[in-house]
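Excluded from the complex is one protein chain; the other protein chains are retained at their positions.
For chain A:
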Amino acid sequence: MRVVVDLNRCQGYAQCAFLAPDVFAMHGEEALLYDAQPDDIRRVDVLRAVAACPVRAITVEGAGGKWTADRVGVPHGA
């Protein structure tokens, strides 16, 4: 799956780093590092992170469907 974070929008709330720690990690107090192409087995974690982001900065696309921060309210495909 493919992921991108709009880091202009990101304000370092770190919800993604708690919900999908294999994909998102804080680097220092506020900066975020992430794997833009995590393994599909992380899909549920990543979709939870998308839904939990307070500023809706995470966009995800997966095989067989389109997923964006604006369209995913709750985790799908669980």
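One rule holds in what follows: a residue touches a chain if its C-beta (ideal position, glycine included) is under 8 Å from a C-beta of that chain, and two chains touch if they have at least 3 such contacts; residues count from 1.
Here is the rule we go by: contacts and distances are computed from a predicted model.
Q: Can you tell which of "Cell wall polymerase", "General L-amino acid-binding periplasmic protein AapJ", "FAD-dependent oxidoreductase" or "ABC transporter permease" UniProt lists for the chain that's not drawn?
A: Matching the unshown chain against "Cell wall polymerase", "General L-amino acid-binding periplasmic protein AapJ", "FAD-dependent oxidoreductase" or "ABC transporter permease" yields "FAD-dependent oxidoreductase".
Q: In terms of residues, what is the contact footprint of the unshown chain on chain A?
A: 1-4, 6-8, 10-12, 25, 27-37, 59-61, 66, 68
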